[in-house]
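The complex appears here without one of its protein chains, the remainder shown in place.
Chains here go by letter, A, B and C, matching the order in which they are written, and residues are numbered from 1 within each.
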């Protein structure tokens, strides 16, 4: 190409290839969603329609990228688990994370327009998401990763449920509510909800307490996921991805901390 | 937090901080835009409305991120130059590239819906963009980077103009057109366009031949861009970004290969 | 400190922390040892005294760094396996590899002076070694790593034995010997050695054919190696390293390709 004189600038490009044979998890996270949720007047503590947009987006992304075996999310974040041997974008980090950040943003805007026909998005405040990829060398750490996110969901939801009840029903100012909750532990908040507002936290919707799990259910087609992609031809990988694309994706709102969840779905970490 | 038991998983996170005191360029690139442009029946060789969506998106992104001093794009790609001392996201690579990939995707979908009210986007084929960041240690390499992109724009546009005239007006099949152009140099294509289709390539629109440049014009407020952010307080950085945000952004379709362009706008690389 | 004005230069330093919970292998390799072995007139194809210097150095390095569980080497290279949970130098790559490269070089020079009292080292040609670290996420890949090195040892030794017999006993020039061996497979070389020089390759010394293995034998003190360092205090880690330091190091010249070797020594990969 006639380009050669300037093409040397490519030598400055750097590439990070994520370590092979490790689990890749990509987590997307809403950018500035505190302000976003205020500007579009999300219902508090949880807006079922806004969560619906999140979940539809996560599911659509998972459908479009067959290497995603599982997704877990709550609030304005979602974590996607790629199958261990996946060679998507040759495991190039920048390709992976920008595919997830831009893909999720695109789905979110698309579904927002459907779910909220009466809340048009302003060009000054469009929904966007950042994304990071982390590799984990063993199954047990992957499980602990998802446990970490679910514990976080629980802690945040209990706090937010308490906080917003104090503000909305208890007529406290945000600052007063914050002060009241400072230093409290879980049992304190459970008691407060029950005594002051007659709310039994255990009866709150599972989706709020546990978040949302999507599972690619290859149970009946376990041979789909090979032990290694190393010996697969490009054609075989494409065929595999085609099959994975057709597998049912199940939505759950269950405990993923106990071993039981993982034991029942051993294929997730295969 | 009660999280501590699982929180060790964070020790697996890796962070790449882009080298300080270097120019960061972030290039976004349409994912699968060959198929995208077919599916939405882009006009060939250039679709002015599709380019309008690109340019509106680039301009909006540049407005929203005041550290961007210049943008250059054509076809389905755009390169953004950040001011040398910028400390956006503390120069963390994953934050930077996913902000640009998701931000650009969001604007593109938004403006598409406005520019193409009769071509609704299908959820099966939403526009997404990947993004990569590269750091360049000197002004002269930054200039060569943009020259590289503009030479590339020229080469591609001359080829595409020839190819699509052969197909549309010359009634060749794509394969025949490709064969006819194989091995030709620029002057051959210029001659072919003139002799067979009466087209003087020089008279083609500047935007197609040269691409689009956006410039943050701090000419009259040169003191805006400091020599270094090192000694600025957080507050001063915020004030600086606020001022940069208000500076006019000019759209140009001009030569950026000659030194003249750069000499006239010395502040770009300050 | 009065240093502050210039100390900003430290912000340019970059640090690579090797992924936790993976096996680290560090391989050292003689720099320019082709010329080194000519200059100091090594016996060909194998110089037992030069190998002795290599082995003494590897053993001394292993003694001084108790986190090394195993070492394997031949010719001018050695690979060191660190225990999986080891947190030596907080897994900082530059510290790890320069400790091994400079440590091995230091021992080599020290033992050279003892083993070769009549071949003083010239300042123009001192022995030096480069070092690289690679992390492997699973036991089976670690085994394959060492198998890779032993297969390499075998291939090289069979070639070198054939080559040098052709040159020394067969009176061929190096070029003639190279030509003669071009395109031959293992069985050809075995036959050549036997027919032309009466050498049964199987009877060659095990150390030449298989290389050298050093094992830290914690068999009787299996509780030494914990499942994880995460919960150990600094003091406990120090005590552990102190104990590992005292454990016997065994020298072997055996097959490490078959599973048997690894099954017998499960602690190596614990």
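The rule we apply is simple: contacts are C-beta pairs under 8 Å (C-beta built on N, C-alpha and C of every residue); 3 or more make two chains touch, one makes a residue touch a chain.
Given the structure is predicted, the values throughout are model-derived calculations rather than measurements.
Trainee: For the chain that was dropped from the view, give me its touching partners among the shown chains.
Mentor: Its contacts among the visible chains are A, B, C.
Trainee: Looking beyond the chains shown, say which of C:45, C:103 or C:211 touches the absent one.
Mentor: C:103
Trainee: In the full complex, which of C:39, C:115, C:141 or C:181 touches the chain missing from this view?
Mentor: Answering carefully, the residue with contact to the hidden chain is C:141.
Trainee: State which residues belonging to subunit B touch the missing partner chain.
Mentor: Listed in rising order, the touching residues are 19-22, 135, 137-138, 141.
Trainee: Residue by residue, what part of subunit C touches the chain that was omitted?
Mentor: Residue positions of subunit C that touch the missing chain: 1-3, 6-9, 12-14, 16, 31, 60, 93-95, 97-99, 101-107, 109-110, 113, 121, 123, 126-136, 141, 144-145, 147-148, 151-152, 155, 186.
Trainee: Write the list of subunit A residues that the hidden chain touches.
Mentor: Contact residues on subunit A toward the absent chain are 8, 11-12, 14, 17, 19-21, 230.
Simple rule for what comes next: only the chains that are shown with their structure count from here on.
Trainee: Looking at C-alpha means, what's the farthest chain from subunit C?
Mentor: For subunit C, the chain whose C-alpha mean is farthest off is B.
Trainee: Nearest 5 degrees is plenty: how much rotation brings the CA atoms of subunit A onto those of subunit B?
Mentor: Best-fit rotation on C-alpha atoms: 180 degrees.
Trainee: Going by C-alpha centres, which chain is most central here?
Mentor: A
Trainee: For subunit A and subunit C, what's the span in angstrom between their mean Cα positions?
Mentor: 44
Trainee: What's the distance between the Cα centroids of subunit B and subunit C, rounded to whole Å?
Mentor: That pair's centroid distance is 49 Å.
Trainee: Two or more other chains in contact with one residue: find those residues in subunit A.
Mentor: 135, 141
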